[in-house]
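The complex appears here minus one protein chain, its other protein chains still in place.
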Amino acid sequence: MSEPAAKMDLEQLRAMLLIAPFHQWLGLDIVELTDETLILEMPWREEIVSNPMIGSAHGGILSALIDLTGLYTINALGGSARATADMRVDFHRPATSGPVRAIGRVVKLGKQLSVAETRIEDAGGRLLASGRGAYVG
Amino acid sequence: MSEPAAKMDLEQLRAMLLIAPFHQWLGLDIVELTDETLILEMPWREEIVSNPMIGSAHGGILSALIDLTGLYTINALGGSARATADMRVDFHRPATSGPVRAIGRVVKLGKQLSVAETRIEDAGGRLLASGRGAYVG
Amino acid sequence: MSEPAAKMDLEQLRAMLLIAPFHQWLGLDIVELTDETLILEMPWREEIVSNPMIGSAHGGILSALIDLTGLYTINALGGSARATADMRVDFHRPATSGPVRAIGRVVKLGKQLSVAETRIEDAGGRLLASGRGAYVG
Partner (left out) sequence: MSEPAAKMDLEQLRAMLLIAPFHQWLGLDIVELTDETLILEMPWREEIVSNPMIGSAHGGILSALIDLTGLYTINALGGSARATADMRVDFHRPATSGPVRAIGRVVKLGKQLSVAETRIEDAGGRLLASGRGAYVG
């Protein structure tokens, strides 16, 4: 492209985010957008638990956060991400209560493919999971 | 370990699967167990949709299936998987209606770490997503 | 594209493979091509060793094999792969002597992006490493 995609503002991103029924169900909100990061917050609901003995969130929920945060980060920071091509997730600690925050950063904006990385932290700032996705533009 | 873990039968696996509130919410069932594969089925519910225009399931839901199918596959086929260490997912086609099937296979059973790969197919057998996870024993 | 890429034959693939100085240095050869798999063989040379106490090949060498075998597999089996977008590798056992074989299979042929998976085995057929790459067409 000869000109970069326009950056989206916080209200546009929030509206776009809540088009997805799954994002509504999770109760997601975009809470911060800077020149370098996009931060989403996810509250808690009992249906997302995997191990009821420790009350930990399912890895698939954390994976969903890493997937979608990367996509919105790229669209928010001047790139174009229409769909996720592939993703890697590392699980570091059980997520045992909400809210959790997902902090996305751009690794590389490309024409065909962009890459973003996301960290998921609990309310105390401890790293729960992290990963990166490749997104087709 | 000096002796291999006992393989679990289908009823034990089903009971174990449904301990997780998130698996209950997704309506998961284990439908087949052979010497080489474990097959799970996921029906459909409207809350899992990502793009309402095409009615496609969220990538995070497919990622959850790849994560958990690999873990149950390892436990079903003689290995030990307590938690997911990390995971890769490739998204091939939008999943636009259910039920979908997740077919897990063992790549390597190890003492510390085992690896399994999973394919997700629609009712017509078309490949929707695939990936692999590494699981700590 | 309106028509599929022509499949390449074994001699064309061998010629293409050896254009790369690094492939020549490794001494790679394509030893088999079927409708489903492409098999490469790598002999041994002392410079590829990582741990001299056990004489194991460097993980980067096994990663190189997984990367390039997937790319040639896609081009050999009707797809188009110009470059690797990203890759995952799992290391299962030290590779302590050659030759090793890399067996590639197509996961998905796509217009923009194709995915292939590769297993690396020693002369006795034991799995040393495995992984998958996403390739841009």
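Some points to look at:
As written, the chains take the letters A, B and C, and residue 1 is the first residue of each chain.
Throughout what follows, a contact is a pair of C-beta atoms (placed from the backbone, for glycine too) under 8 Å apart; a residue touches a chain by one contact, two chains touch by 3 or more.
Keep in mind the model is a prediction, meaning the values are calculated, not measured.
Every visible chain touched by the undisplayed chain in the complete complex is listed here: A, B, C. Of the listed residues C:M8, C:A85 or C:L128, the one in contact with the hidden chain in the full complex is C:A85. Shown as candidates are C:A64, C:L77, C:I103 or C:A116; the residue that touches the absent chain is C:A64.
Residues touching the missing chain, restricted to chain C, are 19-23, 25, 46-52, 58-61, 63-65, 67-68, 83-91, 131 (touch as defined at the top).
Touch with the hidden chain on the side of chain A covers residues 88, 90, 92, 107-108, 110, 115, 117, 127, 130, 132, 134.
Listed here are the chain B residues that touch the chain not shown: 85-86, 88, 112-113, 115, 134, 136.
As a convention for this text, only the chains that are shown with their structure count from here on.
Ranked by how close its C-alpha mean sits to the mean of all protein C-alpha atoms, the top chain is B. Chain A and chain C, compared by their mean Cα positions, are separated by 33 Å.
For this pair, chain A with chain B, the centres built from the Cα atoms lie 22 Å apart. Centre-to-centre spacing of chain B and chain C amounts to 27 Å, using the average Cα coordinate of each chain.
Residue positions 85-86, 88 of chain A each touch two or more of the other chains.
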